[in-house]
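Note that one protein chain of the assembly has been removed; the remaining protein chains are unaltered in position.
Labels for the chains are A, B and C, by order of writing; each one numbers its residues from 1.
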Amino acid sequence: MIPRYSRPEMVSIWEPANKFKIWYEIEAHACDGQAKLGVIPEEAAKAVWDNGNKPYTDERIARIDEIERETKHDVIAFLTELSEHIGDYSRFVHQGMTSSDVLDTCLNVQLTQAADLLLSDMDKLLTALEKRAEEHKYTVTIGRSHGIHAEPVTFGLKLAKHFAEFKRGRDRLAAARAEIATCAISGAVGTFANIDPSVETHVAEKLGLAVEPVSTQVIPRDRHAMFFAVLGVIASSIENLSVEIRHLQRTELREAEEFFSKGQKGSSAMPHKRNPVLTENLTGLARLVRSAVVPAMENVALWHERDISHSSVERMIGPDATVTLDFALARLTSVVENLVVYGENMQKNLDQLGGLHNSQRVLLQLTQHGVSREDAYRLVQKNAMESWQTGKSFQDLLKQDEEVSAKLSDETIDSLFDMEYHTKHVDTIFKRVFEK
Amino acid sequence: MIPRYSRPEMVSIWEPANKFKIWYEIEAHACDGQAKLGVIPEEAAKAVWDNGNKPYTDERIARIDEIERETKHDVIAFLTELSEHIGDYSRFVHQGMTSSDVLDTCLNVQLTQAADLLLSDMDKLLTALEKRAEEHKYTVTIGRSHGIHAEPVTFGLKLAKHFAEFKRGRDRLAAARAEIATCAISGAVGTFANIDPSVETHVAEKLGLAVEPVSTQVIPRDRHAMFFAVLGVIASSIENLSVEIRHLQRTELREAEEFFSKGQKGSSAMPHKRNPVLTENLTGLARLVRSAVVPAMENVALWHERDISHSSVERMIGPDATVTLDFALARLTSVVENLVVYGENMQKNLDQLGGLHNSQRVLLQLTQHGVSREDAYRLVQKNAMESWQTGKSFQDLLKQDEEVSAKLSDETIDSLFDMEYHTKHVDTIFKRVFEK
Amino acid sequence: MIPRYSRPEMVSIWEPANKFKIWYEIEAHACDGQAKLGVIPEEAAKAVWDNGNKPYTDERIARIDEIERETKHDVIAFLTELSEHIGDYSRFVHQGMTSSDVLDTCLNVQLTQAADLLLSDMDKLLTALEKRAEEHKYTVTIGRSHGIHAEPVTFGLKLAKHFAEFKRGRDRLAAARAEIATCAISGAVGTFANIDPSVETHVAEKLGLAVEPVSTQVIPRDRHAMFFAVLGVIASSIENLSVEIRHLQRTELREAEEFFSKGQKGSSAMPHKRNPVLTENLTGLARLVRSAVVPAMENVALWHERDISHSSVERMIGPDATVTLDFALARLTSVVENLVVYGENMQKNLDQLGGLHNSQRVLLQLTQHGVSREDAYRLVQKNAMESWQTGKSFQDLLKQDEEVSAKLSDETIDSLFDMEYHTKHVDTIFKRVFEK
Partner (left out) sequence: MIPRYSRPEMVSIWEPANKFKIWYEIEAHACDGQAKLGVIPEEAAKAVWDNGNKPYTDERIARIDEIERETKHDVIAFLTELSEHIGDYSRFVHQGMTSSDVLDTCLNVQLTQAADLLLSDMDKLLTALEKRAEEHKYTVTIGRSHGIHAEPVTFGLKLAKHFAEFKRGRDRLAAARAEIATCAISGAVGTFANIDPSVETHVAEKLGLAVEPVSTQVIPRDRHAMFFAVLGVIASSIENLSVEIRHLQRTELREAEEFFSKGQKGSSAMPHKRNPVLTENLTGLARLVRSAVVPAMENVALWHERDISHSSVERMIGPDATVTLDFALARLTSVVENLVVYGENMQKNLDQLGGLHNSQRVLLQLTQHGVSREDAYRLVQKNAMESWQTGKSFQDLLKQDEEVSAKLSDETIDSLFDMEYHTKHVDTIFKRVFEK
């Protein structure tokens, strides 16, 4: 997580002010839960809200840091600072709880907040993709397998594919968000020995979380592993679309281009040198988000009721992966929204092979006119090869070939070079993708 | 995937006979679909079923291999061999389709079959975990954080935790199975130019798959990435339980032991030398399953409508990850079912610290009797330290401490060392875990 | 490791016959070492050689497997079978040794053999790269940054770069081979309690290995982690060159092409459809080799003097990574040797931008004729932009620009479009790369 690849809203989720606010809310709600049970006085719980519910300003955070430098314990430092606001009642705060109750529930709240932001990012990306897909629903372009011209598709179809992929990513993220939205207030080893389960239920409800069915000291880390894995798959989809755009922007293709603002300097002396730097950057960012996946999985196997090896990992990948993915999704959305699409170049590139992309269609037609597969192959291959080597029109060559014309009339041949043949089911596909 | 870590049922999913059977079924159903449309004759479709629906014996497979050595194209080899059974009608087979329609749909069928087997594996593991958890619901043992004694838990609780974790893994796998169960019969670049979408719908229905909303030449690889990521998380949970067992089997703990059959040789001269080799092995297997995750994610970004870089990866990780995970789940199930649990050693280890694990409870009680948190700490610490250094009973020391006894009666102190205090909510947790 | 991506020589290193041969040699040399010390009779050591030094035929291997099924211990099974050849003296075999002495030393011998094969593979690749680089030392082609035309390079330079990269890979592999070529015969926990260090020294010498300075029960796994990391970097270099070739073979570039044999079927109806399937395949294989790196690193942290979690990992990644890399290097070598290079297309693509790639050179020249950087930029940019938009010759436009011609004569301008300017240091670079 570095400023260059960060956006403030996601960054703020991981800042001390937000963290302490969540800690505070967990403790305050827990006090309410304890007061309901009569474990602590109602006035104590009230005092926590009345005197403690204040923003975590820089001053308060500095004070907490000061105490932590002495005690070397973050939750104790937090509680001590809080007690300076609440006074004597503070001895009822955190009762029966363990630090991890606060830390783990807080982390899950943060991840949930991060997920919500990412879901909103994805919605914007999906909107942009749908809009551009509709715009280019019938912008014909050559489909390429192995980087080699195959048969025509439309640029809208390409975007529809990425829409569908990000839509799946969104659904997975929503599921991962639900999985990570749990709360544990279960005490030192998760047995509720010192705190009643109803407190956990109360806090969970107030924070919009589910109760963690069985925690030890910690919330189990398979939930987090899944969460980061889902981010990793989304990042891979970002790479997927980025690589597509990078390809389309190559000098020889120039079918699409990242938007290049007027003032933007750079290779001003080489006007063709509009580099797809944003999507290249996104390709790299995808690698970074993905790099969180394995450590998150290595975090699952903690010793017995917990060891703290996961903590340093999460302090880094928590912010890093979410901030980077948030930035990347926003950047990609902007790239998609502003992508310059050169339909004429798409057509030009498509025409480059003189209609050879219809060869399979000719083949099929011959077969359906009674020619054996082997003979059909031979006929198509002969003419295709000549077109390829001489640059002559494949369509014309077919008409001139006696064996072919014995089976197919000129009209039939012409009909085989009709572009609508290739786009006739675009609407079907669009309905599948966008109408759900 | 090596025999040592393989089970036949999962292996057979990846064997040529099953693969060709699926290929055949895709082609045959597609012929039906084409026949319904009148694209090919009904008799052709019928001939495919009548003459082609035969097991792929070693002879047939050898014949396919022979043809592939010439043509260097697996689907053409398959079709050629098939034509030797079907005769002239074979020219209607595969019409309008591309190889990937067969290959990708087949892979998804295989992954779906693999997922079904893994789900059944997980059910067995869950059954075993639940059974042993109920058995040891109240077998008291010390909870450990950081490898250090904390407060008591029960062995059943430990297993309940792993049950809940594998249950989540099962749910994720079921979701991943649903995601991977798609069918694409959309032709060269996914436009249905040469084949009607209704054929795809027909084949999908017959194979129990969903239609892939938008394919290019291939089914998008984010689905596969997600699938392997889910396997990776399950593997990490296997590691988690394995590490727990390995710890419990250490000479100094000996709270549990992998079953050691009578005849089993090994360190016969060192009877204590019962090594947790199965769970150590599972720890390694977890690393292997996890190693498929990153390549699967790297497979997502294919060039344009497809490149074939994903193929070699999937030829390896497809069998490797599923076969290894199947083996690992079965091995772990057996370990759990047969685990020797030494309840008396659990009690002995728990007693080792003379009741110090109740220190927090004493602390809370003092606080509730009006002692300030600081003073309570001091009192507990003083006596705890003496108990720790001298080995004297913590309980006795507290009774002898005047400051303590001024606040807490001997009865109260005794009540703080009652084990039921720690287990009183075990049933609540069990209900949460097992009653859903 | 699957037959499709395997070559017999590397596969045989990992086969039982080779493994047992190495085990035998370790044991036999150890007997010699023990006999020298008088720990076992000379005749015993002699008997091991006289009666045991026979190939491990399928029959012998089957016999060992049979015994292992009973004893569930591979080394004991091996020793028992060996005793059937050696008779009574067999009780002197393996004395004071632990199974790991045999297993770990054997693994290192196998990795060393694998490394030797890989080094030889790399030598062949380097030879091919050098040959083709020399052949195309002055085959001019456009250099591309970000996929966009930049300035001219030569195809030979491209290959020289990959030569240098693989040369570094070779050096690293040679270093990794030296690191892995160690022998440990140090007994149960590495203390030589039951076997004299001189035995280890003897075996190491005979097998061409170094002595492991300090083993526990096992040879430390950081050596293996490093080994697989080096393979991962080489695989990444394979991906690097493969991606280059895949790009060059794109329909719009067609500057180079994988060799396509006459008989090779496939898209015969689409003659342009020569797909770079080999380099795409290599891109996938690179991901597979790389996937061994993290598990190998996770294997380093074994518990105390050893746990066996590394073993299953190595049983898979040992063969998988080396066999796959061997195959990939050989395939890449063949691709390089047979690569069809289209020099005329390179020139055509280079010419596509009408000399704009010399814009920076014009800029420099203007600066050196006293024009400020800002003015020079403006002048170059104006003419470059016109050339880019109208397709007019950049060279001509410059001559017609009064501000430019005030500073640069027509001859000077012409001289700025001389190709030798770009290739004048190719020889220098070749000397750096190939003369070392």
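Brief remarks on what is shown
Everything below uses one rule, namely that a contact is a pair of C-beta atoms (placed from the backbone, for glycine too) under 8 Å apart; a residue touches a chain by one contact, two chains touch by 3 or more.
Note that the structure is predicted; figures quoted are calculated from it, not measured.
Shown chains touched by the missing chain in the whole complex: A, B, C.
Among A:A44, A:L173, A:A292 or A:L332, the one in contact with the hidden chain is A:A292. The hidden chain makes contact, of the residues B:S12, B:Q381 or B:S415, with B:Q381. Within the set B:I2, B:A210, B:V277 or B:A330, the residue that contacts the chain not displayed is B:V277. Touching the chain that is not shown, out of A:S12, A:N53 or A:T71: A:T71 (per the contact rule at the top). Of the residues in chain A, those that touch the hidden partner chain are 1-2, 4-5, 70-73, 76, 246, 263-266, 275, 277, 280-281, 283-285, 287-288, 290-292, 294-295, 298-299, 303, 307-313, 315-317, 320, 324.
Taking the complete complex into account, residues 144-150, 246-247, 249-253, 268-277, 280, 294, 298, 349, 352-353, 356-357, 359-360, 362-363, 377, 380-381, 384-385, 388-389 of chain B touch the chain not shown. Panel shows chain C; residues 91, 95-96, 143-147, 150-153, 157, 160-161, 164-165, 168-169, 172, 175, 179, 187-194, 196-197, 211, 213-217, 220, 222-223, 225-226, 229-230, 232-233, 235-237, 239-240, 242-244, 247, 283, 286, 290, 293-294, 297-298, 300-308, 360-361, 364, 367, 372-373, 421-426, 428-429, 432-433, 436 of it touch the chain omitted from the view.
What we mean here is this: only the chains that are shown with their structure count from here on.
Counting the residue numbers used at the interface between chain B and chain C, over half appear in both copies, so the two copies meet with largely the same residues. Distance between chain A and chain B, defined via averaged C-alpha coordinates, is recorded as 24 Å. For the pair chain B and chain C, the distance between mean C-alpha positions equals 33 Å.
Chain contacts: chain B has residues 283, 290, 294, 298, 303, 307-308 touching two or more partner chains.
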